[in-house]
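Omission of a single protein chain aside, the complex is shown with its protein chains in their original locations.
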Amino acid sequence: MNKFAAQIESELLSNKKVGAYHHLVLSVGDIAAHARPGNFVAIAVGGEGSSMVLRRAFAIYRASDRENGLGYIELVVAPHGKGSTWLTAQQPGALIDLVGPLGTAFGIPTQPVRALLVGGGYGSAPLFGLSEVLKSRGNRIDMVLGASTAMKIYAPLEGKRSVNSLTITTDDGSAGIAGKVSDVLREIIDENQIDIVYSCGPMGMLQVITEITQEKEVMHQCAIEESMACGIGICMTCVLPIKDDSGLIRMVRSCIEGPVVDGERVVWDSNRKIPEGTWGA
Amino acid sequence: MNKFAAQIESELLSNKKVGAYHHLVLSVGDIAAHARPGNFVAIAVGGEGSSMVLRRAFAIYRASDRENGLGYIELVVAPHGKGSTWLTAQQPGALIDLVGPLGTAFGIPTQPVRALLVGGGYGSAPLFGLSEVLKSRGNRIDMVLGASTAMKIYAPLEGKRSVNSLTITTDDGSAGIAGKVSDVLREIIDENQIDIVYSCGPMGMLQVITEITQEKEVMHQCAIEESMACGIGICMTCVLPIKDDSGLIRMVRSCIEGPVVDGERVVWDSNRKIPEGTWGA
Amino acid sequence: MNFDFSTQLGSANFANPIFTASGCASSGKELSQFFDLRELGALVTKSIMIKARSGRATPRMAETASGMLNSIGLQGPGIDLFLENDIPWLQEQGVPTVVSIAGESVEDYAVLARKLRNVSGIKALEVNISCPNVENRGMVFACNPVTARAAIEAVRRNIGGELPIIAKLSPDVTDIVEIAREVVAAGADALALINTVLGMVIDTKTMRPKLAGKTGGLSGPAIRPIAVRAIYQVHAAMPNVKILGMGGVSNGHDALELVLAGASAISIGTANFGNPRATILVKEGLERLLISRGFNSLQEAVGYAHRLDLP
Partner (left out) sequence: MNFDFSTQLGSANFANPIFTASGCASSGKELSQFFDLRELGALVTKSIMIKARSGRATPRMAETASGMLNSIGLQGPGIDLFLENDIPWLQEQGVPTVVSIAGESVEDYAVLARKLRNVSGIKALEVNISCPNVENRGMVFACNPVTARAAIEAVRRNIGGELPIIAKLSPDVTDIVEIAREVVAAGADALALINTVLGMVIDTKTMRPKLAGKTGGLSGPAIRPIAVRAIYQVHAAMPNVKILGMGGVSNGHDALELVLAGASAISIGTANFGNPRATILVKEGLERLLISRGFNSLQEAVGYAHRLDLP
């Protein structure tokens, strides 16, 4: 459980369309100071009288701590279903009910490392904050961003500056290399002698990255995305089968023991089934 | 069934707070030309993803027919529960899903009459449009408006001009005469030799007015207000026991055989019971 | 593109699967102002009883979260006036019509069936058995396998061979499949699932039940998951029995959900109150969605969500 989590009324400071996404800035006071790359926030959607009873989770794209409680965070939101569409339709000045920061953060190595950051779709969001932190510690950072099409690559200018190399892939070839991020990973890992891969994006992508990082014997931290009803550990809807040190698989809550988890600990491809050998199965 | 009823997307042109009410202007095209005093509109509330599934009915306060389909209507709305509060919070430019004009209208006598218009709370809304029509036909019009308190009297300046006399009553005495509209009716009916009373307001008030008009042997047309789920005659939730010419009581739909009905035909005090002798009881 | 949107319930054919729900379209006239009723798969009339009924006292409705409660109490003119006034009008207009009937005793159902057996211009009979049985302490017919069966048998015996019977079941039972089996055994050609769910709202101002009848039937989007479950369960148990699905459908996606669960046709109730053109929107939406998913006909999609359960 993220011990800094708090519920606040946050003011929407800005809402701009960027490609297929909306870039939102929210005034969050002290939450900004406590937010770490990988953390997320849970937002109530639909307003008064809404038929939507559950919060929606959004990765913190960047957090800026200002003095006097004037901190703010930035989100990158894809208008997908009813909740995210409502959120991206809000105007600056709107009050947004927000709980955060939530969940685990990407681990920052104490030794210098060569890090590869891999993002799919809006999954690139938390990686830019991460790259700033890694860079400030003197690490070399390469980045690969993939999406189905160019409009869905989220790679802001200032973000690009914080990485040493940026490779883009699109399924339809409308930007960068035609193909999946996984098609280019092996080569980049080898060429740049990567020590650790950080990733965020759809589950299928994270699974493939894990296969590659295991083959290449590099570490892999990934931010996963399970359907979450509460975001704070009380509903048990967001579970994911994770192996512990002893090899025991448990269904852990991805909202409080995640979203950032070690890729090799995840029992992938477990949608609609409990893996054999899971505790209590 | 009002044969002019249509469903439209109407634009909210203006929304102003007036006392305890909001005065709304909506662009409604041809609907304005067909609206008669006493008609109402049914408005979908809550927007996309709302938990409110039923329309809300609002009396048409005034309708202005302009050429080229630029007609508009005006409503007087009390922010009461969730639906009306949502509506009064909408900003000009908002698109409002509206069905109208609905229901029956006040009957306009072909002979000159001395008419008394009695309104309670926002029930005064349809009376101003009515007084304009009556006045244009050369009738003398007196008006009594009552409410619990001064803030709840809706009596716009231009409205006042269209009547020959205006008497105000408030329960708390904060404006006009302290008391109920019914306290002053007998006197006004006698003094001004009233031929017909038109009324709109809470059911209790309409019932008392009916007692007085029956005693004084003057006609009484009242616009009643029953809970309505559809407003167009298909749900049977809005029924009211009404006597027909033969004295038979039927549960009739107040949305299509009302809201304007003859006061003496209504079997009052029938909330939570079916009057004895009702057809099919 | 030659998409087949037609559907069957028993021996009756319908050009499309979108119907009104009983009690939510009156007898048609009122809605005809908003669209051409011939665009409907069928108009299902409000449930008609033998005699005229005043219905329940008001208040008869309460809005709830994503739904509403109603307790109309089957107000209506009785079968004779209905046959005199409403049916001829619908016939004149050429509206495909399903007549819904309701009784207070097994004999009532028999009488209603006899009154209807020779009426032309009716495509099917929907038998609403969610009514209190005066002969059995007011227990609802549909809540007991024995009485549910008896009511449908009475209709079957008296209706003659032609008119398909659609038995409309209540979700307020421990085991809806059991009831479904009984009414099918008794001669129902198809099932209508689901009627409203028994509920209550208490007014926190007056501090008493909001409805004069105290309890009422819950309908609207709130109950859609219950409808989908009931349809899925019954279709799984009896894949060959046609289902007229309903409960909280207000757009094409909702309708598709019920079709995938096993419904061959869809009735729209509460959504008409929020939007007089709801049926037409659902119809257009469902057709578009089915085509976009590669189906060549509605029939291919009926029960499609079960495909992975097959052995």
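Here are a few things to note about the model shown:
A, B and C are the chain letters, set down in written order, and residue numbers restart from 1 in every chain.
Methods note: a contact is a pair of C-beta atoms (placed from the backbone, for glycine too) under 8 Å apart; a residue touches a chain by one contact, two chains touch by 3 or more.
The structure displayed is predicted, hence computed values, not measured ones.
Put simply, the missing chain touches A, B, C once the whole complex is considered.
Only one of the listed residues, C:226, C:243, C:268 or C:298, touches the absent chain: C:226.
For the chain missing from the display, the contacting residue among C:66, C:100, C:195 or C:272 is C:66, taking the whole complex into account. Although one chain is not drawn, the whole complex shows that of C:59, C:73 or C:199 it is C:199 that touches it.
In the full complex, chain B touches the omitted chain through residues 51.
Within the entire complex, the positions of chain C that touch the omitted partner chain are 64-67, 69, 143-144, 172-175, 197-202, 204, 207-209, 214-216, 218, 220-226, 228-229, 232, 248, 253, 256-257, 260-261, 289, 293, 304-305, 307-308.
Residues 1, 3, 5-7, 44, 51-55, 97, 99, 226-227, 229-230, 232-240, 250-251, 256, 270-274, 278-281 are the ones on chain A that touch the missing chain.
Note that in this section only the chains that are shown with their structure count from here on.
The chain with its Cα centroid farthest from the Cα centroid of chain A is B. A separation of 35 Å divides the Cα centre of chain B from that of chain C.
Centre-to-centre, using mean CA coordinates, chain A is 55 Å away from chain B. Averaged Cα coordinates give chain A a centre that lies 47 Å from the centre of chain C.
Among the residues of chain A, those in touch with two or more other chains are 51.
Touching of two or more other chains is recorded for residues 65-66, 221 of chain C.
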